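Here the complex is missing a single protein chain, while all its other protein chains stay put.
This part shows chain A:
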């Protein structure tokens, strides 16, 4: 899985890696699209918690260009549908997420990312 909503919430947390540790960069990913039930209230409620640029960049890297570069002031149905699709319907099944700062590789296998840190990376 690793939906983009999850990708938008995860930062590198290795010891000492506190700046430029978000968003993680996708590498060698395979994507699946799976329909999810649209809940406009959830999407609207989640909107303020989104790191917008990270979401748009990730979506574009994975081939979805429906989102505008700036978060729009007006939220219409079309926009909600696109945002829903990007947040919840794009699944990264295999590949890796790489920290832009410390280059830690977080492998994704069968849709489950391994965010465990190695012994020398924990505080």
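Definition applied: a residue touches a chain if its C-beta (ideal position, glycine included) is under 8 Å from a C-beta of that chain, and two chains touch if they have at least 3 such contacts; residues count from 1.
Methods note: contacts and distances are computed from a predicted model.
Only one of "Ubiquitin-like-conjugating enzyme ATG10", "Origin of replication complex subunit 4", "Protein farnesyltransferase subunit beta" or "tRNA (guanine(10)-N(2))-methyltransferase" fits the UniProt record of the hidden chain, and that name is "tRNA (guanine(10)-N(2))-methyltransferase". What chain A contributes to its contact with the hidden chain is residues 1-3, 5-6, 8-13, 22, 34-37, 39, 41-42, 45-46, 49, 51, 88, 105, 107, 109-120, 122-123.
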